[in-house]
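A protein chain is absent from this complex, but the other protein chains hold their places.
And then chain A:
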Amino acid sequence: MDSFSSPSLPSSGSSPNPEVVMEQIKAQLAQAYAQEFLETVGTKCFDKCVTKPGSSLSGSESSCISRCVDRYIEATGIVSRALFSSSPQR
């Protein structure tokens, strides 16, 4: 019972503090976004950089992965700007 009495799970009857609920929703969403992003980046960069998996990641594979992650983040920014910037053509 004690493990369930955290403020995140208010017992039925007492109304939850909305500020706390909102913060929790935000935090959970942020975690979900980050997790999905990591998963996608992992898949994309594995495709690009580890074409023939060996007994360990080689130096060139590692540096490819780090460049790939940087570029993927950059690509996300470019796409985001392309979609939401006010000017239709850029």
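One rule holds in what follows: contacts are C-beta pairs under 8 Å (C-beta built on N, C-alpha and C of every residue); 3 or more make two chains touch, one makes a residue touch a chain; residues count from 1.
The definition used in the following text is that contacts and distances are computed from a predicted model.
The chain not displayed here is annotated in its UniProt record as "Mitochondrial import inner membrane translocase subunit", chosen from "Ubiquitin-conjugating enzyme E2 G2", "Mitochondrial import inner membrane translocase subunit", "Elongin-C" or "Exosome complex component RRP45".
Not every partner is drawn; the one left out touches chain A at residues 18-19, 21-22, 25-26, 29, 33, 36-37, 40, 44-45, 48-49, 64, 67-68, 70-72, 74-76, 78-84, 88-90.
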